[in-house]
Structures are given as C-alpha cells and as structure tokens.
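Could you have a look at this structure, given as structure tokens, before my questions?
Left out: one protein chain. Kept in place: all the others.
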Amino acid sequence: MTDPILEFDGVSKRFGGVRALQGVSFAVPGGEVHALVGENGSGKSTLIRICGGVFPPDEGTIRFEGREVSFADPLASRAAGISVVHQEIPICPDLTAAQNVLLGHALPKWGGLIDWGKVNRRAEAVFAQLGVDIRPSALAGDLPIAQRQLIAIAQALSHQATLLILDEPTSALSKQEAERLFAIIRGLKARGLTIIYVSHRLEEVFGLADRVSALRDGHYVGTVSREETTPDEVVRMMVGREITHLFPKEEHATGDVLLSVRGLSAPGAFEDVSFDLHGGEVLGLVGLQGSGTSEVLRALGGQYPHLTGEIILQGEPVQPASATDAIRRRIAYVPADRQGEGLFASMSVRENAGLLLLSRLAAALGWVPNRSLDEVAGEMVRRFQIRAASLTVPVSSLSGGNQQKVVIARSLSIEPLVILLDDPTRGIDVGAKAEVHQILNGMTRQGRGVLLVSSELPEVLAMSDRVLAMYGGRVVAELPRGAHHEAVMQLITGVHAA
Amino acid sequence: MSATDPFPAETSSAAGGAAALPWGSRARGTVGQLVGAREFAILVFLLLISLAIGIARPTFFTTSNLLAMGRQMAEIAIMGTAATFLITARELDLSVGSIYGFCSLLMALLAANQGIDLWFALIIALLAATALGLVNGLVTTVGRIPSFIVTLGMLYIVRGAALVMSAYPVARLPHDTFYEVLAGDLFGIPVQIIWMLAIVIVGTLVFRRTTFGYWVQATGSNETAARLAGIPVRRVKVICFVLSAVSAAFAGALSFAHLTSVSPTAGAGDELTVIAAVVIGGTSLFGGHGTIIGTFLGAALLTIVRNGLVQLGGEGRLQEAFLGGIIILAVLIHTHVGRRR
Amino acid sequence: MSATDPFPAETSSAAGGAAALPWGSRARGTVGQLVGAREFAILVFLLLISLAIGIARPTFFTTSNLLAMGRQMAEIAIMGTAATFLITARELDLSVGSIYGFCSLLMALLAANQGIDLWFALIIALLAATALGLVNGLVTTVGRIPSFIVTLGMLYIVRGAALVMSAYPVARLPHDTFYEVLAGDLFGIPVQIIWMLAIVIVGTLVFRRTTFGYWVQATGSNETAARLAGIPVRRVKVICFVLSAVSAAFAGALSFAHLTSVSPTAGAGDELTVIAAVVIGGTSLFGGHGTIIGTFLGAALLTIVRNGLVQLGGEGRLQEAFLGGIIILAVLIHTHVGRRR
Partner (left out) sequence: GGAPAAAQDDEGLRFVFVTHDLGAGIFAPVRRGMEDACALIEATCEFLGPQTYDPAQQVAILEAAIATNPDGIATTRPEPGVYDDVIQRAQEAGIKVVTFNTNDPTADEVAPAPFVGQNFTNYGQVWAREVMRAMPDGGTLAITNCCPGHFALEERIRSFTETLEAEGEGKYEILETIITGADESEVFGAIEAFYAANPDVNMITGVDYYSNIIAQFIKNNNLQGQLLAGGSDLAPAQIDGLREGYVAFGLGQNPYLQGFYPVMIMHQEIEYGIRPITIDTGTDVVTPENVDEYNPEFR
C-alpha cells in the first residue's frame, strides 16, 4: 500500500440529536480510486463535506498529504488541493454553463473587466476534456439534469487538485454518460490523482475502485480491496446482514387489459406510443435520457394537456387533463424528483402521507378530524415500515429511503388501478431498495397495473413482466421478461433498430 | 428482507383498519397542541415586556387599558389571520391597507349619500373586496407575475379610487344597531375583541383541521408536488387572496363603525404592519409553515409595545424606532430560541 | 443543507426564466448586448406610452420637460441600481426611504448647525449609511432572519431617529460649489442626469463584467452552490446591503442639494417605488437574474407616467391609480412578451 494521502482519525459529527459520524478512522492511499459505500444516512456525504470545508468535525483530526488540516471554508480545502462534487447540489440555473464551470476561479480579465469570450473558451476546453457536448453560453437552468450534473463535475475538474471527491456523481447520468465519466476517472488516476468515489451502484464500484470502505450508521466498518472481495460481502458490510438476491420479483398471473394506449403523441416528447397494460403486470419502459420514457408517465399522469391518440382505461376512453383528473380516474404518479416534486418538506409525516385522503376523510365543510388522519397515516407508516420518530415530525427529518416510502404510500392511498413509477429507487440504498421492490410486488399481487421507469437497467429488466424499449421518443421494441441486458442496451442506444 | 408484508393479499384497502399506533398514545394537552415552540417563545417575550411596562407604569394593567389594547389589535389580528393563509401559500398582499380604506369609504358613501341601509352597504363593500381579491389572485396565478408586484399595483389603484370617491363628502350617519354589532360592547367587552377571537379561532381550526388548510400549507410548501397531488393550487391561492381582501374590508368596516368616519387614506401602511405581525408570530415568509395563534400574538406584541411606549412617556418620536427594534428582536428570538421541537 | 435555502430553484415557478444573456458567444451588436429581450419589451412599451402622451400634449417632448424628467428619475434610478444588485442576490431593502431622509437630514444639520463643511458632512452621511447597511446585512446573514423583516424594522428605527433630529430646525446654508456639483448644470444638462448615467454605466459594468457582479448573480441563483464553490456569500450580501444604503444616502444628498431643504419624512415610500422600478425592468424578485439597464428603463417608465399624467391634466387623484395599473401591465408584458430566446 502506498502512502496514505488522506487519513481520518476519530472523526465525529452530530446534527442535533443525530450522530452522523462516530469516531471514524481510516486512511485513503494515494493514487487510487477509493470507493466509499454505505446505506442512506450512514454518513458518507457528511464525511465528504468535512473534507470539502463545508463544516468542521466535532471531534477528531484529518491529515491530508501527511499534514493535519482543518478547513475553514470550501476555498481553503480547494486551495489545499481537494476538489469536490457534492451530492445533489444543483448548479446556478441563472448562470451559463461556462460561468458555472469557472465559479470560484479567478477569471480572465481585459482592462479590469471579465472577458466572457475567454471564459467560454476555457470552459469549452474543460468540456472537451470531459468529452461532453455542452454549449458554454447555454443557460444552465435550460439544460437537462444530466448535463447539469456534468457541469458540476466539470467545475470540480477545472481545478488543479490532487484529490478528487465525487459524491454520487452518476445518480442522474445515463449509462453512456456514466461510462464516459469512468473513462475520465481512470485517466485522472493514471495521471496520479487520488479519487474518492461514492455510489450506491455496486457494479460501478466494482468496475472502478481499487479499494472499498464502508460506513454504517456513522461508524467505520472496514476497508477491503476489490480483488479480495465480492459484492455480497460489500453489501453485508453496508447493511450488517445478508441480502439474498437483489431484485426479488414475485411471479403472478396477469389479468385482463387494464390500460390501452394507442398512438399517443406529445409533440417534442414522444410519438405514436401504443401498448396494453394488464392487471397485475409490471410493464417496464427503458430508454436513455430524452428517449421519452418519463414523459410517457407524465402524460398518463395528466401533465401534458395537449395529447393526441387514445387512452382507454378499463374500456373507457379517458384524457387526463391534469393531475387532479388522473387521480380521480385512479391513476397514481410517483415522480422521480422526490425533493422537487414529491415531498412537502415543511410538513409532517402524517400530512405528507394522508394528503390524498383528505377529501375522503373530510366531514362537512372540509373538516378533517385529527384522529382519522392519525389513523390512516399511522396505518400507512406501519404497513410500509416507514421509520419516523413520530407522525408529527417534519418529513424532511426522515432518511431518503423513508421519504421515498412516504411518497409511494401516499400515491397508493387512492387505491389506484394504474401506478406510474418514475425511478422509484433513485438515490436510495440497497436495504430501502429491497423494500420498495417488495411494495412493487404487493401492488401486482393486488391486481394493479404498474408502469416502471428506472435509471438502473438491471432493475427494470428484473422487476418487469414485459419491457418496452424506447429510442428518440418512439417505442422501438417490445421484449418479454428475461431479455438480455446487452440486447436492450443496443436497442435503446439506437445501435440496432428492432 | 423485511418481515412484514405491506400487501397482505386479503386486504385491498390501503387505508383500512385502525391498528394501535405507537405514537398515538403520546397525548398532548390542548395548550400544547395550540402553542408550539415558536409561539411559546414569542408568548414569553410578550409577557416579559408587558411585565416590565406594568412594573414601571401600573396603569398599563388597568382593565380599561387592557380592553383598549384588545380593541386596538383587533384589526391587525383579523387581517393577519387571512394573511397567515396567504403567506403560508407563499404569496403576499400589499394592497390590504388600500382595500381597508377603499371599502370603508365605499360603505360610508353608499349609506350616507345614496341612503342605502348600512348592512346592505357592508355587503356591497365585502363583495367589492371579493372582486379585488379575485383580481389579485387571478393576475398572480394566471398572469404568473409575483404577487408582490400585482398587489403593489393594486395598492396604488385602489388608493387612487378611494381618493376620487372622497371628493364627495360623507354626511353623518345616524347611530343604529350596525354600530352596536360592529363597535359596541358585550358584557363590558368591546365587540371588536369578540369578533377578533371568533375569527382567530375559526381561522385556526380551518388552518389546521380542514382540507383547505392542509391544501394551503401543501401549496406553500411545494407547489409542484401539490399540483401533482391533485391540489388545485391556483384556486387555493385565489381563495387566499380573496380572504385577505375581505378581511381588510371587514377590518375597515370595524374601523368605520368605531370611528364613525372615514378617510381615503385610512389603512395606509397597514400592509407592512400586518406582514410584521404574521412574521413575528412565526409564519415563514417563504411559505409552507404558518401559525394563526402566532399571528395573534404578533399583533398583540405590536399593540402592547405601542401602548406601553406611550405609557412610559419619554421621547414620542423614538417610539416607532423602538417598535422597529422589537420587530427584529422578536423574529430573532423565535428563529433561534423556539427553533424546532 | 437545503434547510437554509428558502427558494429551491426548481419551485420558484412565479419567477419565470432568465432572459437572454449578454455574454452569449454569438456575436451581437452593442445595443443587442445591452438590451435583452425583456429590456427590449419594456423599452417598446415605454416608447409607445411616451408617443401617446406626446401626441396628446406636444409639450411633453420639449427639451426642458425631457431634461426635467431625466432629473426626476435620477434618484430612483440610482437607488434602483444598488437595489438590482441586492434583489439579484435574493434580498430586499425596505429601509432605503428612511435612510434617504435620515442621511440628508444628518448632512443638513451637521452643515447648518455644527458649521461643518458640506462636503465633509456628505462624507459623514455616507459613512452613517454604510453603518446602517452593515447592520442590515449582518443581522440578515448572521442572524438568519429574512431581510424583509430586518429592513422593515430598520425603516422604523431610522425614521424615528430622523424625527428626533428634526427637532433642531435647519438654518439656511450658503450656496457654494457643493450645489453646483450635486444640483447644477453641465452644458445645459442637469448634473443629476450625469450622476445617474455614470452610476448606471458603472453599475452595469460591475454587474456584468466583474467578479463581484458574477458572485452576486451566483449567490442569488443558488446560494448553496455558490458557497460550495468558495464564494463568500455572506460578504457578497452584506456588500449589497451597504451599496443599497449608500445609494439611498447619495440620492438623499442629491435631493437636499436640489431642494436646499430637508424634511425628516423625505423619501417615505421610496422603498416600494425602487422595488417597482427594479422589477418592471426585468430583474427577478426571486434572485439570480438582474438587469441594471432594465432598472433604468423601469425608473424612466415610472417617471414618464407620473409626468405624463400631470401633463394630461384631468382628475389628479387618479394618477396613482394609473401608475399602479402601469406597474402591473409592464411586468405582465416583459414576463410574457420578452420571455425567452
């Protein structure tokens, strides 16, 4: 093992009553890709924020390149040679791509004034190094989420760093974009940089990392070298128990046709989409970013008022014109962007869970007795094993996985015929994922129809009864259960037309 | 693998049985339910200030002074109740002061110059306020421009209209039951206090225990999520704007009944006082979280400080300056002391 | 992390998108560089209104009236330039009107009663404003309470201080170069216009072509991202508050030099006029996107409408009402006409 570039010694951090890190001690050898894994809330991002100078640890010390360091702010950490891509910190939407990339740099000036032309050219060079095609003068807020994530990565790469830390950089990236990032990471490693890499996707971890360290509930569990370990062992380190198989699909007989879609088009999003969804069936939609999979879900959820084509629900033609409309027709939508579109952060668990049942619980004048709301919310919390200190704590105090379960439970509370799930396991850990998959199995057992979109191809392939492959807004193939990963990849990347 | 199956095949209802809840047993008292940590901090602050004033000037605690303060705070508390809904839904109304003046003037002119019955005039004034609130709400939600600007424009428009109307002098009106109901006494208590308490209590119940109240909070907490949850966010906001305008008209009517006179500039500046009361009480200016009890306490604090400073005597011109300091201090306190449970 | 970010970028639906960016790589002419789509929409609106007034009243377009309007708009445009920085950084300042009155009074009293040289008095007034801006900024950023509340408190505090000072009547001051520099003419053009243009031009350059301006936009666009990128967001905001206060003091000095008199209530209500000018110009109230040229046009629009309404004669009391309508209309126009590229 080479000399450690970064050493943690007894690092602890608490937020109010939450002990995010407790006495974490380990070392990261220089010149390697070092993966950091752990369940949601295990403290990975907290450790990284400490390295990035966002806040200091409560206890313990950090040594960087052999010297004890204590960063007062992000600038100090960067000056020392640490560059960080933080988890889920979107860029500045009102600035251009180039301005975001060079945020925090001294900018090229001409006569005391910033030369934006030069800034754009510099950013262009960074993008070229990253192999991405983003116009430097594009407004960042106008770009799709994947490109925004790439801008954040480009921002980190634009600094001269000896240690690069990436906290879940691929959660919003397509397969190819992720692959390109991996190539860059390998290139940086070859140039002698050390990379700390955080991800919930074990195949990425095993594809990239030289060594894997695991955290559990704020404690350091151990470090293993990739050659000497297996995915199962890493999972065991993370969750402290065995997870037998990753995607536990239950088989059911599927029922009659529930939902028929014929020639559905939304200009600029997708075109001529047709399929049948049966009761008790999971129909997977796979495709790259921009292929129209999420948009089909949104359209069925009533978010595209100007659709052409037919939607027939239980033999009756429908045109969901709004989310309200879709909900009335018992079509439930679970958005991919939990924070932005799913949760009411300032409200309690109870209110988040019970929101769709208010009109059902309401007596005259909209009066909702507290007890009946407590009852239904409590039942949901119990049934979906939502771990919360009480029903009245703010939902924002829950872990990511539990927040997601609240959102799903709410959608299911209307007893939907059809459930539209957009990336229901984004950014949640293996344990929580397994629970969401259990919920999915429960839905089909009850005879509901599920349309599933996921950023993880293996997940859709494993959990679906059938799969529709989409490319460029069109359905290019229908595949039965058990379709081969490679074949699907070729379809959705347009390498082979069906 | 989790042990419990969330979908036992037999049950089809997702919201079925009434299982015993682990936290259902955690009984809280009524007061505890009404007064959260933030409200508590501001209540303590308010009591300490009252005590300090009362010690320096015992006349502060006379029944008549306490009742007078109760009456004085009524208008701000009533407008503040509606504003709490609106601000929780993440909108602002800067036009309440103008609507207050306009509607009381309208009412007075209709009654005095057109000979319309005062009650009927009140109804017309409330309808006019409804229309103004609708315009505020529709321009904000359909026109998609910030309510700060819409209601700022409305502030000028309505004040201009009031100034034009005031060209017609208002004759004196005969006293009748109208004044008894809106400005009289009940068992020695000014009716304004009773109106205020009724509105604050009903407002609290609507805010915390009805579909509409939950919808308001959800809309302000995350508008996109609210829309996706099927909440008619535009309608919710428009209703809040209407409530705000109608509460201003009603406060104007109380003022008119009490002072038996009107002026086109009545209510000028009230918009900021109302927002101050709401925010002092602990409602977030950024939406999603509100408390009507807090607003009530905020209005009480402003009134007590104003009254107390007069009682203490001293430099009259510095009194408003003190008030400014108290506003900042109060918000600092509940932000940092009554942080979270 | 996100707990401190009151407006997550995704949900500020009312703010609309940002307009064309001046630094786009595609070559644009100088005018095109300065005037984006929103600014253009408001410019056209302004010209149409001027034309309409000018046709009805040819005296509107006389050189003397145009110069007079230029002078009238200077104070709002100057305060608006600073406010554009502040609002872009996602903060508000409601205390500018009070600071305007307080600082001009302070200056006058120092010069008239203490015999201090007027220039020196001006410097003291600007330093006082710096201190007030620092307090606004520090209470907002360190105390973590909304600037709406901090500066509302400051509005009362500073106005109270001005009222106390006004107990000392101001003696007449001898005219000297001070008046020439702040209220005289240069080649027949009122110097206030020259001051305004200088400040607008320097402001635009700082806003668009310096690190500070870039930091202001980043801070308002996404405070967390800006902080993590190493931008000292607190310092950036505090500087914006200081700029706002100092601009108000300077505008107050211009007014004092021009009117040779002061009153403690001077500037009351200017806070809302300044915000209106900024928002009419196209700056987003939700931060991140601002335009000083737009603010300049917004101030011009307000002045033209005020002046034009007096010129047109008729019911003077309706002028404010028209002004309110124009504010709403202007923001509707640039929201929907000058939408995106």
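The first chain written gets the first letter, and so on, giving A, B and C; residue counts start at 1 in each chain.
Convention: a contact is a pair of C-beta atoms (placed from the backbone, for glycine too) under 8 Å apart; a residue touches a chain by one contact, two chains touch by 3 or more.
Note that this is a predicted model, so its numbers are computed, not measured.
Among the residues C:E39, C:E75 or C:E91, only C:E75 touches the chain that is left out of the figure.
Across C:T151, C:Q319 or C:T335, the single residue that touches the chain missing here is C:Q319. Where chain B meets the missing chain, the touching residues are 57, 59-60, 62, 64-65, 68, 72, 163, 166-167, 172, 255, 258-261, 263-269, 303, 306-308, 310-311, 313-314, 316-317, 319-320.
Those residues of chain C that touch the chain absent from the view are 57, 59-60, 62, 64-65, 68, 72, 75, 156, 159-160, 163, 166-167, 169-170, 172, 183, 255, 258-261, 263-270, 303, 306-308, 310-313, 316-317, 319.
We adopt the following convention: only the chains that are shown with their structure count from here on.
Mean C-alpha position of chain A lies 43 Å from that of chain C. Per-chain Cα centroids separate chain B from chain C by 31 Å. Rounded to whole angstrom units, the spacing between the C-alpha centres of chain A and chain B is 41. Multi-chain contact residues of chain C (touching two or more other chains): 10-11. Residue positions of chain A with contacts to 2 or more other chains are 340, 345. Chain contact summary for the complex, chain B toward chain A: residues 1-2, 4-7, 9, 12-19, 21, 23-24, 26, 209-212, 214-215, 217-218, 220-222, 224-232, 284, 287-289, 340. Contact residues on chain A toward chain B in their complex (touch as defined above): 243-244, 248, 301, 303, 322-324, 326-328, 333, 335, 340-347, 351, 355-360, 362, 365-370, 374-376, 378-380, 382-385, 390-392, 394, 409-410, 412-413, 415, 434-435, 438-439, 441-443, 445-446. Taken together, the chain A residues at the contact with chain C in this complex read 52, 54, 73-75, 78, 84, 86, 89-96, 99, 103-104, 106-107, 112-114, 116-117, 119-120, 135-137, 139, 141-142, 155, 337, 339-340, 345, 396.
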